[in-house]
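With one protein chain withheld, the remaining protein chains of the complex are depicted in position.
Chain IDs A and B follow the sequence of writing; residue 1 opens each chain.
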Amino acid sequence: MQKKAEITAVRQTSPVGKAVGTVLINLVLWVFSLSCIFPLVWMLYSSFKEKRVFNADIIGLPKVWDPVNYVKILSNKDYHLWQSMWNSLRTTGLSIIMIVLFSFIVGYILARIRFKLNRPLYVMFLMGMLIPIHSLLVPIYVVFKNVNLLDKWYTLLFPYVSFGLPMGIFLTEGYVKGIPVALEEAASIDGAAFSRTLWTIIFPLCRPILVTIAIIQIFGCWNEFSFALVLMNDVNLQTVPLALTQFKGQFASDYPKQMAAMLITMAPIVIMYFAFNGQIIKGMVAGAVKG
Amino acid sequence: MKKVISLVLALAVLAMSAVAFASTPVAATELEYKGDLVLMHFSTSEESEGNGGSDGFRTTIAAWKEAHPDINLTENVLANAEYKTQVATLAAADNLPDVFLLQGMNTIAWANQGLVMDMTDIISASPYYADYNTAYFTPFTTPDGKIYGLPVLTGGTCTIVIYDKAMWAEKGYDAFPSTWAEVEEAAEKFSADGIDTIAFGNGGQWQLNSDFVSTLGNRYTGPEWFASLIANTGAKFTDEAFVKCLTETQRLFKDTKIFNADFNAVTNEDAREYFISGDAAAFIGGNWDWSYITAVLKESNEEKYNNMGIAVLPQPADADKYPNSQNIGLGYAMAINPKVAEDPAKLAAAIDLCYELTGPAFSSYVAENYALGGLTNAGDVDLSKFDQQTQDFYNWSYVDTDTCEIYDSYLDSAIWSVLNTEMQAMLNGEIDPETVAADTQAKYDEIYNS
Partner (left out) sequence: MLDSIRPKKSTIYLYLLIPVALFIFTVFMPLVAALFYSFFEWKSGPVKTFNGITNYKLLFADTTFWASFGHNLYLVLACIIGQIGIAFVLVLFANSRLAKCQTIHRTFGFFPSTISAVCIGMIWTMIYHNKYGILNWFIINVLGRPDLAQVWLNDSAHVMLYVSIPLIWQYIGYYMVIMFSAIAGIDKSIFESAEIDGANGFQTAIHITLPLIRNTMLVCLTLCIAGNMKAFDNIYTMTRGGPGTASMVMAMYGYKVSFEQTNLGYGSTISVAIFVLSLAVIGGSQALVKRATRGLEA
């Protein structure tokens, strides 16, 4: 009770400063947030424009809201939207599960367990983040070709999981280091086995960071282009971003149509993101540990 | 509710139109092959909207599939930029598909590597050989005379001046000036009104090469110079004539008021919008830009459409060759992976596919529907059913002008990469033409003379 009173006292010391602060802080936040959401809004209304209208005026609202772009996309079987959507869903879903699981295991072990290969492994995963994918496409293709891993439904899991791991591992490692060791010590005194401690005590504690990793990686996997382009030649296995290139011409791009296509394909994850936003944020915050 | 109904109706109409698309008759040659054949190309359905070559290509493929139901022709279709990346990767790993589109500038390198089949005999055995426009074969011919592909899609110019007759008449010009000196004079008048004289977009770095220098160079050097570069018989990028061409190019862009200020930052797609909207009195680009501009203006501004004129690039004061020339050609050819030959029946099928996609079925389709020409002569094209603009374009492209080569259909792509990158900086005045020429020549020597 006394604590609360003291806090109130502190807060009341400078009402003018507080008012200025409130305005400033909210203004900055709103400017930033609106700039962030603008691309989505812009894509949304631009996708209802016709190509020529868009080219003549890229920023204005459409005078006629014409769904023709959506009609064209959904009705053309060459775009094989559903097949590619399914491919993307499967690849992304499996990749995320594996990234989160592996990041947790490796991240925890690197943070907590003393063994000879600890630092070498850490450095190795660090190196993984430094691979310049775009200039390495040919060697990647050759390696995958030599082990006959091209054009399989699971081909893309390899790069997506592997290149998603370093970030996940580092975030988990950093996070676990911030958790007090008391809990695990208590468990080990109780005689709980390593695996049980890992899954029943640590895993729930790490939920905020694991949710964060999942969210960042979902979009990364869903949008990934270079690997999908090089490793998948079979049209039936193409993921969404690759199928999207069907909307590009050699000398002319129909931007509104591309945007419509982008929105259609982004829709599943964006809707999911907004729909579960509450839970996601709760998940990110829920794990606060008392120190 | 109304919206929903119209949407459903539109979907239904589209679905029906997809079934009832136009077709073209292919020769139904007996083929004993039954099985898979993989074709990789970049004529996406997006591309084929408004692009006669792509439309004809896709239509002919559909007809061929129908004529050969026992062959499972798998198409791997990507947009052009992605196609180039993927095909380069496949070539590097020696894993090219059965049939694909070969770019002129890759011919020699890939032929040396054994990645493409020598088609010299196949071409002379073609049932349509008599009707081929053999000039189109040169980019796909190696110095020893072997031909590695059947040129495909439609031949179109890469350097065309499109202008608004009314705007120029207002400034006292009955037709587009034939010299740059006159254009400079006109630029003074146009800029007084806040209008760009000519819109150009070099944001992708390739445009200045394909749509400008490739033709302007011919005015200084003549075709012998470039032929000598291809054959590596002495011509150099550092030759005085070519350096003069670069110097003039730099002067026109850097020191005159002719072009839009952002020519280096916008693409040709942006620049042609300047012309369409009237912010620029003329535009320089390729045949694809002509298709786009005509399609837009026909629908949105009929008066401007009727006022559209086309012209060749003006002649510089210090150039004395071929003032009426423009660069035209076919940039890609149907090529076959040599591995296909292991199965003679399959090879026969692949060859038949190449013949048909470049043969009369294709040519007559694009001639009748778009007034365009391809490898095979489609006979006398009846132009009377096309409007004046289309007829003018056909005559300008195939009849009334001298032709020259498109630079980047030939030579190693690395050379053009150097030239294009440095020319962009040159237009800003950051490098001088001599250095650009010297660096390009150095790359040339590294590749062909080391």
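By definition in this document, contacts are C-beta pairs under 8 Å (C-beta built on N, C-alpha and C of every residue); 3 or more make two chains touch, one makes a residue touch a chain.
Because the structure is predicted, anything quoted here is derived from the model rather than measured.
One chain is not depicted; across the entire complex it touches A, B. The omitted chain makes contact with just one of the residues A:I97, A:M127 or A:I271: A:M127. Considering the complete assembly, chain A touches the hidden chain via residues 3, 6-7, 10, 18, 21-22, 25-26, 28-30, 32-40, 42-43, 57-59, 102, 105-106, 109, 112-115, 121, 124-140, 142-143, 158-159, 161-163, 165, 167, 170-171, 173-175, 177-179, 181, 184-185, 188-189, 193-195, 197, 208-209, 211-212, 215-216, 219, 223, 225, 241, 255, 259, 262, 266, 269-270, 273-274, 277-278, 281, 284-291.
Hidden from this view is one chain, which touches chain B at 84-85, 88, 91-92, 94, 106, 109-110, 112-115, 203-205, 260-262, 264-266, 270, 274, 279, 412-414, 417, 421-422, 424-428, 430-431.
Assume only the chains that are shown with their structure count from here on.
Work out the mean CA point of chain A and of chain B, and you get 40 Å between them.
On the chain A side of its complex with chain B, the touching residues are 52, 55-56, 67-68, 70-72, 74-79, 137-138, 141-142, 145, 229-230, 233-235, 242, 245-254, 257. Those residues of chain B whose C-beta lies close enough to touch chain A in the complex are 3, 7, 10-11, 14-15, 18, 42, 44-47, 49-51, 74-82, 85-86, 88-90, 92-93, 95, 97, 268-269, 273, 276-277, 286, 288-289, 292, 296, 299-300.
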